[in-house]
Structure formats: C-alpha cells, structure tokens
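Note that this complex is displayed minus one protein chain, with the remaining chains in position.
Each chain gets a letter, A and B, in the order it is written, and its residues are counted from 1.
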Amino acid sequence: MNQKQYQLQQLAHLVQGELIGEPKFIVNGLSSLELANENNISFINGDKYLEQAQNSKAGVLIITSEFKDKLPHISNFIIVQNPYLAFATLTHAFELKKNNVGIEDTAKIHPSAIVSDTAYIGHYVVIEENCVVGDATVIESHTKLDVGVEVGKNCFIDSHVTLTGFSKIGNDVRIHANTVIGGEGFGFVPYQGTWHRIAQLGSVHIGNRVRIGSNCSIDRGALDDTILHDGVIIDNLVQIAHNVQVGENTAIAAKTGIAGSTIIGKNCIFAGACGIAGHIKIADNVTLTGMSMVTKSIFEAGTYSSGTGLFESGQWRRTIVRLRQLADVPLTKVIKRLDHIQTQIESIESTLKMRK
Amino acid sequence: MNQKQYQLQQLAHLVQGELIGEPKFIVNGLSSLELANENNISFINGDKYLEQAQNSKAGVLIITSEFKDKLPHISNFIIVQNPYLAFATLTHAFELKKNNVGIEDTAKIHPSAIVSDTAYIGHYVVIEENCVVGDATVIESHTKLDVGVEVGKNCFIDSHVTLTGFSKIGNDVRIHANTVIGGEGFGFVPYQGTWHRIAQLGSVHIGNRVRIGSNCSIDRGALDDTILHDGVIIDNLVQIAHNVQVGENTAIAAKTGIAGSTIIGKNCIFAGACGIAGHIKIADNVTLTGMSMVTKSIFEAGTYSSGTGLFESGQWRRTIVRLRQLADVPLTKVIKRLDHIQTQIESIESTLKMRK
Partner (left out) sequence: MNQKQYQLQQLAHLVQGELIGEPKFIVNGLSSLELANENNISFINGDKYLEQAQNSKAGVLIITSEFKDKLPHISNFIIVQNPYLAFATLTHAFELKKNNVGIEDTAKIHPSAIVSDTAYIGHYVVIEENCVVGDATVIESHTKLDVGVEVGKNCFIDSHVTLTGFSKIGNDVRIHANTVIGGEGFGFVPYQGTWHRIAQLGSVHIGNRVRIGSNCSIDRGALDDTILHDGVIIDNLVQIAHNVQVGENTAIAAKTGIAGSTIIGKNCIFAGACGIAGHIKIADNVTLTGMSMVTKSIFEAGTYSSGTGLFESGQWRRTIVRLRQLADVPLTKVIKRLDHIQTQIESIESTLKMRK
C-alpha cells in the first residue's frame, strides 16, 4: 500500500493546531499509539491513554496542552482542543483515494440518463432510464441504478449496490457495498388463507450527508416515501422497513432493524442489534443500548435498555425457572405482607410484655 | 415518475365494487388519506381512519358501505367488503412495471441453458450450464444462476441475486436484490482441534408464490434439501439454514434466523428478529412476537413471546441486579412461608385472646 506523506507544518495547519517541534518533520502515516513508528503521527484521546503515549514510538502526537509536559521523550506535538476531531480530520489526509473521473467502457447507461461529466461510473455499472448522477459522484463497479433513480453530487456508492424503487439520494451521501435501497416493502394482505401482495408505490428519499453501511436493506414506501433525513449515519446489516422516517443526525449501529411506518426523532443513537416495532414514534435524543427491544413509543429523551445480560449457563437455567414462576408471585404484596406481619408480631410482643 | 391513470369505472370493475359518483372521473394515483390530492384514490381501513378520511382531499375513497354517509365532502366512492384487499388489488394497477422481454446483449448464457422466449434477462446476468428459466420470468441485471439452477414461470428475480447449489424455484416467485439462495450450509465436524468442512450435497427447493426479500441467505441442505413450501413470504435479511423446512403460507419478518434442520408449520407468523434453534419443530399457526427466542419445539398453536421489554437504563441495571439474585430466591416457597407465618400468628392471637 502506497503511503502519503506530509510535513508536520502542513498537518498542523490542516487541524488549526499549535505546532511544537520541527515544522519540516516528515510524517508518513497516522497510527495507533501502540503501533506507531518514528515517522508516524498519533493522538491522545483522554487521560487513560497517557501511559500508552509514554511508551509510544510515535514521532508526533496530537494532544491537548496539559499533556505536553508529561511526555518528555516526544519532541513534536500538535496542540488542539479536541485531538479526536483533529485525528478524524487527518484520516482524510492519509486516506488513499482513487481520483477516477469518467465512464468505464463496460458501463451500460440508458440514453435518457443524465450523468455528470465529473462523475465516475465503474465497470459493469447499469444505469437505466431517466436516472440522474450528480457532479463528482463515484459509482463503483457492478452497481445498479434502476429506472428513475437519482443520486446527487459528491456521493460515493460502492460495488454491488442496488438502487431501485425510484429512490432519490441527496448530496455527499456514502452507501457501502451490497446494500439495497428502494427494494419492495413487505406488505401483504391476508385473505382466505393466503397472502396478497401490495405492490409498493412509494419511494425512498435520502437527505444530504447520509451514510449507509454494507448489506443494508432500506425498503421503498407502500404509498408515501421512506425517509432518511440529513446527517443520518447507519452501520452494516441494518433493516429499515417501508415508510420509516429517521430524523436528522440519528446514528444506527449494525444489525438494528426498524419495522414499518415507525418515526424516529433527531440525534438519537441506537447501538447494535436493536429491534424497533412498527407504527411507533421515538422522541429526539433517545439512546438505546445494544439489543434493546422497543415495542412502544418513547416520548422522553433518555437512555433505554433491554435484555437479561449474560449468565453462566447453569445459573441462567436456574434463573429462567424462577422467572417463569414470577408471573404467579405477587412481588409487591410480599413486601406489604411482611410489613403487616412485622406489625402484628410487634403488637403481640408488646401485649406479652404488658402481661408479664 | 410517470403516472398511470384510469377512469373510476375501470377501478371499480377491477375490485368488483359498487361505484358511487362519476364513472368517467379520472384517477391518476393511489395515495394515503393524508397525502392524497383531488385526482387520487385512497381507502379507509377501519373506524380509526374515519377522522383522517374526513380531512382528506382524495377524489375517490374505497370504503365499506357504512362509511358513506359520514363523508359528505366526498362525491366518489367504491364500496367493497374489504377495502384493504381492494387497495392491494389497485396497487398492481398503479405499479410502474417494465415490460421487458428478451435477453440483453451483455448477458452470458451457457448454450446448454434453456431460457424461455418470453423471459427477460438483464444486463450482465450470468446463466451457467443446464439452467432453466421459465416463461415470463424477469431476471434483473447482474444476477447469477449457477450450474443447474431452475427458475419457473412468471418469477421476478432482482439484481445481484446469487442462485446456486442446484436450487429449484417454482412459479410466481419473487426474490429481491442481493439475496443468496443455495449457498453452502454451515456444516463442519470438529476433529483434533480444527473444523472439517462437510461439503453440502443437498439443494434448495422453493415452491410457488414464494416471496423472499433482499439480503437474505437461504442455504442448501447437507444431504436432503432445504424447502420453502408454496405461499411462504419472507422479509429482508433473513437467515434460513440448511435443511430447514417452512410450511405453506408462513410469513417471516426481517432479521429472523432459523437454524439448521428445524421444521416450521403452515400459516405461522414470525415477527422481526426472532431466533429459532436448530433441530426443533414448530406447529402450524404459531405466532411469534418480535425478537422471540425459541429453543424448544412448539407443539401448540398460539402466540409466544420473549424478552424483557424496554427499561430506562438506570432502572434496567437495578432490575438486572435483582434478576441475578433470582436463582437463589425460592419464590414459590416465599408465598408458602408467608401463609404459614400468617396462620401461626392467627393462632397466637387467638391464644392471647382466650387468656385475656
């Protein structure tokens, strides 16, 4: 893998940090504290990494000012207020990007499609009638844009993505490999013992700066659209059913599923493998811990959880036996009865005392 | 997106409903009550939608007869017994379908394969030795039919689907994008500390009118076949392991997984993200609510559930602490002891009373 390299002063400038050390020091990689070598830059994301930093061979560290005096063996620093953010900025400087523009000769593009001259269309891409691809958008090999799909500017769509159902995708959107956007929603009417398919007529609308991981399924709406608002970020293997709406800047980790017609607020954070029922609402600023099970609307911002946690299996089996008894044990009454019995005993004892 | 349009009398005829209003009224779309405009048709699926209907701008409503007098502002109706079913029927009238027939010039089809003259084979499809594709079947771009795969009549197979393992697929089957049918089952023999692969020799047999969503994995059997019977409907991101059998008209929602050799009955409904162990049986007419965990056979029809539900996280942590104590608390004995104590106290009290 080829490496990019920069002078230290270029990197300090990029993150608007204060440079301490040798401005022309050559940095050829961004590394973890543990694996950094003397030409790498690394960063300290809080106190708990200090010891690791003291043992690091990194040539440069991005730090907040208070760490400077604690690292006498390091001679080059970039001092910033938020090293983690500065690190994120520098990852873009060291990322190896292809600078492809143009259309590979094996791409099949319908004459009615409008593809920007500054877009890149990879090998074996298929773009059908009335599609639109905006400026500087990269569409990797084998991806399919079915009839009427529109993709905005400066997007990255990786290989084997299927865009269908007349999906409309904003600007600065990233969609990773093998994801399906606009597939048919799971809508069937039960009638006389069989399932009657509801053809899905809605679409998918994806805002700007949305990020979707690999192997996700985001279905088109039944009548109205499925909507991901601006700034939403989604991990891998996530299911978004028809007519779901996800509010701005909400983050959804891998393997979470959201059932049909549910409306999610802004700035929510859902950890991995959560399951969210259909036809409910979730307020803004709701955090769900991993594997949460949401069956009702959540009206209050806050953090919510589900599950039993982990048990040694023998202990788990015993616990489940008790859990099965729980429905028949009036727990709150037990405490009341104990209190009542205590009172009775005290009364008996005082009676006995009086009669002594 | 182009729209289809119909005269009201055409739509009434399609759903075999009673037309009230202007037979030649032009309908150019099927919409939700909320978003319908004056040339759209919408429907009322039960009492709870009446208020929305009273505020709807829809030009036509599909209703049961009792709603007619409650909607004086609407002049066009189709009266039917089951508006939801009529709506499902009309979605097919308004769906924008491609009417492609023929084989795109970039499709690679082995000379031994038999492809119907009325089928459509999209760009970059690969069809290998001894495959069969039936009449009126549509195979979208990039899909792969590995050696010996057979697909029946009137099927729809979306892009990037992988059909392998000698899978046999019936008529009127729909398989959505990026799904894998017939991949190798997960079979390994542990021996001397490593895993020895069992080559999978069974296949996948899919009946008629089966529907499979996007990003599903349905593995071929080890020796015998994995079987989905007629009328089964499956949502996205579902795992069906080797040698599973799913009975007629069973519905499986997104993210559910079924482990190897399990046999599922007819007319079951599994909500999203259920996990079903291997080598068990599930009776006909079993409903599982979302995220159910099935570790043993279910012999009785009925509805079953799992999970703790959702808690505010602080409350959840306290609950889990108690749950961990539960194994050591003899719950049913607590109630017996309380009853026994109560009896003792009553006896003491009567003794005291007598001696007064």
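As a convention for this text, a residue touches a chain if its C-beta (ideal position, glycine included) is under 8 Å from a C-beta of that chain, and two chains touch if they have at least 3 such contacts.
As the structure is a computational prediction, the values presented were derived from the model and not from experiment.
Q: Which residue among B:Asn178, B:Asn208 or B:Thr250 touches the omitted chain?
A: Only one of B:Asn178, B:Asn208 or B:Thr250 touches the chain omitted from view, namely B:Asn178.
Q: For chain B, which residues reach the chain that was dropped from this view?
A: Against the left-out chain, chain B lists 108, 124, 126, 142, 144, 146-148, 160, 162, 164, 166, 178-180, 183-184, 186-189, 191, 193-201, 203, 215-217, 219, 222-224, 237, 239, 241, 255, 257, 259, 273, 275, 277, 289, 292-296, 298, 302-309, 311, 315, 318-319, 321-323, 325-326, 328-330, 334, 337-338, 341, 344-345, 348, 351-352.
Q: Which chain A residues touch the hidden chain?
A: 1, 30-32, 34-35, 82, 84-85, 87-89, 91-92, 94-96, 98, 104, 106, 122-124, 140-142, 158-160, 174, 176-178, 209, 211, 213-215, 231, 233, 235-237, 249, 251, 253-255, 267, 271-273, 289-291, 307-313, 316-317, 320, 323-324, 326-327, 329, 331-332, 334-335, 338, 341-342, 345, 348-349, 352
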